[in-house]
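The complex appears here without one of its protein chains, the remainder shown in place.
After this line comes chain A, so read on.
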Amino acid sequence: MKFNRLIILTAVAALGVSACKKDYLNRDPYGILDEGEFFKTDGAGLKMLTSCYQPMADGWGYTVNKVAIMDESVDNADAGGSDPGDRPQTTEVGRGRPLSSNALLNETWSNRYRGIGKCNQALAGYQKEGANLVQNGVKVSAETLARYIAEVKFLRAWYYLDLVTVFKSVPLITAVEDPSVRKPKASIEELRTQIYSDLDEAINSPHLPRLASMSSATEAGRASKDAALTIKARAALFFAGLMENAQMQGDAKADYELARVATEDVITNGNLSLLPDFNDLYRGDYKVGPFSKEVLFGVLRNYDPAFGMGGDAFAIMNVGRNNVGGWGGNTPTRDLASSFDSRDPRKMLTIISHEDIFLASNGSNEVHNYKGYFNDFNLQHSRKAFVPQQYRQNNDLQRSNWQPYWIRYAEVLLINAEATVKTGGSTVTALDRLNQVRRRAFVTTVKKDGPAVYRQFAKDLKDITDQEFNTTYAITSSDDVLAAIKKERRNELALEGFRLYDLIRWGTYVSTMKTFYTTYGFADKGRDVTDKSWPFPIPQVEIDRSNNVLVQHDNYL
């Protein structure tokens, strides 16, 4: 009997030992790759490039966020939404004294740095494994790799420019850092150098193509030399403005010249043009605009569930509530409406009024009702955000091709005009560029909102001939050209993410918002704006996470 027991014990012990194999505890997760494996996979190089664009496809973190900061926190629009408790972070920035815990600012910060991180990872990967990349079974050529690198550098500069317009000085990260590294803020001058350096490398790369030479069928949405030049000009205007306002060191005129030269290059060599009809940009079908010679850069959108692709959150967030079916965000101000010339069709094509009527897909009328939510004061919504029913799949606001245009040729012309004036260049040239934008609006744009049945702002519109334009609406050298350019920028680029950037660089943010508060006072917009409002505070959480290496801006201490 004892013998039996011994047998059982021995057998069990033997089994026990054999079961506990050496690799019993090695259970790596499935479906993951390590670095070495990843770069050997087909298409790894292009995938890394794509990942650098991807933070811009985050509807909340990028599209909604960028327009909220740039337009809804200043005089172009209010936050809107269901009630004052709906995304209160936007209204808080609009008052002019956001807390460092503000979620909107934190969102900007983390989204843009996510993009920068992706860019740094891609550049490091290309450096290390660039020679071993394979695409569609074929080794990736040095030329293709050079184009990838140029695009990544463009994108890194793009994200940094976004940060600089909001926070002015931020940590400068240009490599994949060890997780233990903590960085202080870089100065605005250092950031300027970095942004120019990245953009110049992109611009000077022989492998970054001109937009006109890119296939819109396969390459629309990717960076081009023209986009890089425009962003350089956009950045240069900003830095020049800060220099003029003693917000940073440097020669403002030199930077205006950089902007002029860059845009001149696009105008002369880009083979680009404005769409004759402004309607083609924002009608809602997004069939023409995204692939036109006017749009230099944007994030393409199409509802395609097979690839997990949906619409941009912007397209339901910033549309009227009630019967319109949106969530009521982004309500253009009365001030923006009154800034338009009543004959300017862009007023109609930028702002929808309460009780405007659009055609519903079943042929009935959709009477827009903007009452009863956080829009009772303005009673307006953005036409640029609105996709009429006929352009949505299944009448679903999340199933449209609505997309943001982040660089349009109109901006190129306006930058050139402004930089020309600022550098003492030819007024004729400046006026030509400015009036190209105005003529498109006043003369060649159809004075009707196609999908609409009734538009309040259509009532003052009429067809304008070239002759009438030249005598009445064109800006002439006797006008205050700079003021005209500023007004034109507001009207042309309203609600597209430019207004705060413009007000800051013009040094008119404080005065504009103070006036705005006195005039309207709604939701206390502008109430706390002083010269200490901008740059906006660095997110507290980032300061906390940096072991006090990163310090808050003086104006928020």
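Operating definition for what follows: contacts are C-beta pairs under 8 Å (C-beta built on N, C-alpha and C of every residue); 3 or more make two chains touch, one makes a residue touch a chain; residues count from 1.
Basically, contacts and distances are computed from a predicted model.
S.K.: Out of "Molybdenum transport system permease", "Sigma-70 family RNA polymerase sigma factor", "Small basic protein" or "TonB-dependent receptor", flag the one the UniProt entry gives for the chain missing from this complex.
M.R.: Hidden chain, UniProt protein name: "TonB-dependent receptor".
S.K.: In the whole complex, not just what's shown, which of A:E219, A:D251 or A:D463 touches the removed chain?
M.R.: For the chain that is not drawn, the touching residue is A:E219.
S.K.: Looking beyond the chains shown, say which of A:S187, A:N245 or A:N322 touches the absent one.
M.R.: Missing-chain contact among the listed residues: A:N322.
S.K.: In the complete assembly, which of A:S101, A:T193 or A:S511 touches the absent chain?
M.R.: Residue touching the chain left out of view: A:S101.
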